[in-house]
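Quick one: the structure is below, questions incoming.
Every protein chain but one is kept in place in this view of the complex.
The first chain written gets the first letter, and so on, giving A and B; residue counts start at 1 in each chain.
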Amino acid sequence: MTGTSRAYPVVALSGLLLLLGVLLALPLYIADRPFELRMAILIFLFAVMGQGWNVLGGFAGQVSIGHGLYFGLGAYTAVLLAVKFGVNPWLGMLAGTALASLCGVLVGIPCFRLRGHYFVIATLVVAESVFQVFTVWEWVGSAVGIELPVKSEGWINFQFHRDKTPYYYIALTMLVVVTAGLWWLRRSRIGFLLRAIRDDEEAVRSLGFSPHLYKSLAMAISAGILGAAGVFHAQYVLFVDPFSVLGLHISVMVALFAILGGTGTLAGPILGAAILVPLSEYSRVHFSGSGRNVDLLIYGFLIMVIAVYRPDGLMGLLRSRPVLTMLDRLGLRSVLLQSPHIKNIRKGNSHAA
Amino acid sequence: MFRKRRIIPVVVAAALALAGGDVLAADPVKVGALYPLSGQVAKSGEDTLNGIRLAIEIINKDYPDLKMPFAAGEGLPGLNGALIELVAADHQGSPEIGMAEAERLIVQEKVAALIGAFHSSVAATSSQVAERMGTPYISGESEASTLTERGYRWFFRTTPSSRTQARDFFVFLRDLNKNRDAPIKTIAVVHENTLWGQEFAKSVAGYFKEFSEFQPSIVVGYQQGTSDVTSEVQRLIAAKPDVVFHASYDAEAILFARTYKQFNFNPQGVLAIGAAFGSNAFRDALGPDANYFLVREHWSRDLADRNPLVGQVAKMYRERFGKDMDGTPARAFTAMMVLADAINRAGSTEPEKIRAALAATRMPPEATIMPWEGVQFDETGQNTLTRGIFVQTLDGVPKMVWPAELAVAKLVWPRPVWR
Partner (left out) sequence: MSDQLIAQLVVSGLGMGFIFALIAIGLTLIYGVMEVVNFAHGEFLMIGMYASYLAYVTWGADPVVSLPFIALLMFVFGVAVYYLLIRRVLTGSMHAQIFATFGLMVFLQAAAQFFMGADYFAIQNSWLSGVITIGDVVLPMPQIAAVVGASLATLLLYALVFRTSLGRQLRAAAQDAQAASTLGINPSTMYALAWGFGSACVGVAASLLSNFYYVFPRVGAVFVLLAYVAVALGGFGSIHGALVAGLLIGLLQVAMGFFVSSELKFVPVYMLYLAVVLLRPRGLFGRM
């Protein structure tokens, strides 16, 4: 199936490198344009979050609409450590990632027994409960939120005031690292097993693997990525409050970006973010002020259209025949679309046995 | 012949402008405004921004009949008649977007000062940007007390903080107790659960020491967007407070008032912060049941009886935007006027000079449309001369009933039983 594409790994690789090169050089053109620079940062941030969601929701097929929880936990951990104990934000990032991972695994203990919509609602109520507790919890600043003290700018303090390009590069690095990591994960045995769990959990169990263990692993990775993204957001905005980092809208948005792009693929969340962020930003700039929500009217309509015509997300577009032929020519098909097959696990299993 | 005549005044104006110094008359002063202009609170954001638009119109155009600074003549006299140009930005109530827009306004639009931001959370992040970049920031309606407690140099606030507003409730009750044999004693607080309501409840709790004749009764917080408030009201009934202080938005104000009536809950008075218990939506929904609720207001059209300026400005607002002015646009209007006054005295758009002029602001009460004693900032940037009024809905119309020297109607106390 991927025979043609194997002949062109060089083309594929150089294509990706070219894209990376463009992204690396982009700040040269938009550094003095805060609006565009911020939009690029947001695209990277949401792409990272979408990738994180995708590990659990796409690879393992466990749809969560409570992932804002881990984003918020990451953000709060770093901010609280910095404000209450003077911990450096980079250590805060490690701590935020770790804590989000841990909480993810803990949430998974009751929730992974659940299937389908029972699981969806469970993730929702957990996230919503934590949100409500945070709005009244004095120690974490309750609904008022916490402002990070402004420090001198620089890499050590993870604060950049005049020139925001370092945030751009940090976000881009996070995206590249996460995507590369997930590329590896997808091809590893864990990746195969996660897909197998999505397709048929009982089959995996019968092969002697523990679905709960692998789902927990996916959750740990997934929540950890969201946590790291949360820390970045807190350092970027220098402010956390329950609504802006733990609100239900974040959970919904993250899932939406990944689903719109195409679940289970690596390029899906990136594509979703690259389309939805500019869509909402430009519609805000152009249609706001009327107080009539025209932007949301268009947004909602587009989502329905995509659901009807591209039920497997925008990545589904790439699966249409003309695009496939083109991708084969460029050697990009395996990079973008390759879906590991279930028979590979059997191989893996016999190996292990 | 005709040509010559025209040229002369132009040349004279240009010469005058050049002589005036570093700013040309043609150079407008840009002011960036941060408000929620889309999403849920778009309407309030738009109304507030309209207050600012009206202030700028009065400054930029000639209104010889209006007895307030900058009304007569066009533009700012201190900058050779420079006009003010408004650059509005929409932050959707998001602290992150507020921050980004503040940056954009300062860097890309090169505004001389910022004004905003309705939401206190957005004011927090956007004023942080202004602080870092050294841009003057004035807020006319973001009330969180913490905003002026951060030791910022560039942040100024004309509106009273929620803490100052909470104090007005006690001052009002103490005043009321002077003429009463059976004094008002116990106070319950009902508050919604976001920043605003929580701050109010905390502020109230802090004043029982200073006003020791009062005792705290129950404090009932509730989740905003709740479907019913029976349990909340039952707790109030069980606690039997003399008065209830309320911090609620429009939706729950209607729900609470209806539930009070259903369960015949009759405290001596219900005193609310924010406009919800006297708003149009509230009065439309409740009809005669909307009567006797007391609202601590910032502004009322009844002030026109004392200060004709209020009536004139309110009329202009109504004609220009087809809507009645209320407390928030009035405060934004005032903040814009204070900012213009500072820029005018600074005689320049240099940030440091505007800041110094803001810090030195001394605005007399008759120059504003507020019931305040004027505008003067302390070292934290907070206006210290604010004053609150209480408005009571009587026969379906909100009437100013306190302080006595401004009152246009007689306070009804205690509130009559439900009918």
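Basically, contacts are C-beta pairs under 8 Å (C-beta built on N, C-alpha and C of every residue); 3 or more make two chains touch, one makes a residue touch a chain.
The structure displayed is predicted, hence computed values, not measured ones.
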item: Visible contact partners (per top-of-document touch definition) of the missing chain; value: A, B
item: Of B:K43, B:R180 or B:R362, the one touching the omitted chain in the full complex; value: B:K43
item: Omitted-chain contact residue, chosen from B:E57, B:E85, B:E109 or B:D250; value: B:D250
item: Hidden partner interface residues of subunit B, rising order; value: 40-43, 193, 220-223, 225-232, 234-235, 238, 250-251, 254-255, 258, 262-264, 281, 284-287
item: Touch list for subunit A against the chain that is not drawn; value: 63, 110, 113-118, 120-122, 124-126, 128-129, 132-133, 135-136, 252, 256, 259-260, 263, 291-297, 299-308, 311-313
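Convention: only the chains that are shown with their structure count from here on.
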item: Centre-to-centre distance between subunit B and subunit A (centres being mean Cα positions), rounded to whole Å; value: 40
item: List of subunit A residues in touch with subunit B within their complex; value: 32-35, 38, 132, 135-136, 142-145, 147, 150, 161-162, 164, 233, 236-239, 241, 243-244, 284-285, 287-293, 295
item: Complex contacts: residues of subunit B adjacent to subunit A; value: 37-39, 42-43, 45-46, 88, 90, 92, 94-97, 99-100, 103-104, 107-108, 121, 124-125, 128, 131-133, 144, 146, 150, 193-195, 197-199, 221, 223
